[in-house]
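Here the complex is missing one protein chain, while the rest keep their positions.
Let's turn to chain A:
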Amino acid sequence: MALRLTARPTTKGATRAPARVATRPYRWWTPYVFMAPYLALFATFVLAPIGYGLWISLHEWDINFPAKPFVGLGNYRELFDPASVDGPRFWAAMRATGIFTALSLPFLLVVPLLVALLMNGRFRGRDLYRAVYFAPYVLGVAVVGLLWRFLLDGNIGMVNHYLGVLGLPDDTQWTTDTPAAWWALVGVTVWWTLGFNAVIYLAGLQDIPAELYEAARVDGAGAWSRFAHVTLPGLRPVLLFVVNATLLASANMFGQSYLITAGAPADETKTAIFLIAETGLRRFEMGTASAMSFVLALALMAASAVLFRIFRDRQEDR
């Protein structure tokens, strides 16, 4: 959501908004009063924590111990030290995050697009279907995780039962074995969040001018070529948002793993956020956890930047 909006304050907002309201002059502090409550929150819970987190990451910090010795980059160095306790643990969790993201991203991009394309025409009940596909998304991950932990149960779960009915293997341990657990986590996530991406795609599809399709038709373009030459290019800005938002959401996966697999087998499905929360907020090794979160955050920001470049370069090619 942010990417497209950063351009606005300088162009549209700054020049247009105040100039148009020809009002009595207000006192110079009026706008600050309007902003004060929000800025107080913002400073306390967003701005300060960014700096504070960096500070913590440079210390050996435990909430229970008064002494919080400065260790410089020690916490970071430890993460990159294969002989340490936290290093291998952290990279195993990063790997889990990477596996989940890589497996889920294609499905979370393609399946919602198919749903959106199917619903892009105007037909009776379209809004109802849209509501149906969006419905699981309004449920929290706690409900989704609990429900699927039940349905995926290796012994009494509905999933295995119906697989058996279809003559497929019915004894897959979806919650305790890899790779089955990965597919379970991906499947649940697609079921849960498909509606979100579909709704965004749908809005993007409806912003593509119909004239373009008409023109393509006149030129004799078939359905596939209309999709490739009109729909996909028309969706490019939306696609940038969807890819980025999905990537970040997948990389922040926590609840599914916590509730469905509990990290099993042997922490293989324990994601980075899961480990960071556990390290910082359960074991109170806050310096280590902060260092982990900065490494993860940098990885995410780098991924976003790469995406942004790819999309921008493509745009320039055209």
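Just so we're on the same page, a contact is a pair of C-beta atoms (placed from the backbone, for glycine too) under 8 Å apart; a residue touches a chain by one contact, two chains touch by 3 or more; residues count from 1.
Here is the rule we go by: contacts and distances are computed from a predicted model.
**Q** From the list "ABC transporter permease subunit", "HD-like signal output (HDOD) protein", "3-isopropylmalate dehydratase small subunit" or "Ion-translocating oxidoreductase complex subunit C", give the UniProt name belonging to the chain omitted from this structure.
**A** Of the names offered in "ABC transporter permease subunit", "HD-like signal output (HDOD) protein", "3-isopropylmalate dehydratase small subunit" or "Ion-translocating oxidoreductase complex subunit C", the absent chain's UniProt record gives "ABC transporter permease subunit".
**Q** With the full complex in mind, choose from A:Leu79, A:Leu103 or A:Leu202 the residue touching the hidden chain.
**A** Among A:Leu79, A:Leu103 or A:Leu202, only A:Leu202 touches the chain that is not shown.
**Q** Tell me where the left-out chain touches chain A, residue by residue.
**A** For chain A, the residues touching the absent chain are 1-2, 4-6, 8-10, 12-14, 16-24, 26, 28, 30-32, 34-35, 37-39, 41-42, 44-50, 52-53, 56, 63, 118-125, 127, 129-136, 138-143, 145-151, 155-156, 158, 161-162, 191, 196, 199-200, 202-204, 206-211, 213-214, 217, 223, 238, 241-242, 245, 248, 252, 254-255, 258-259, 272-273, 276-277, 280-282, 286, 289-290, 293-294, 296-297, 300-301, 304.
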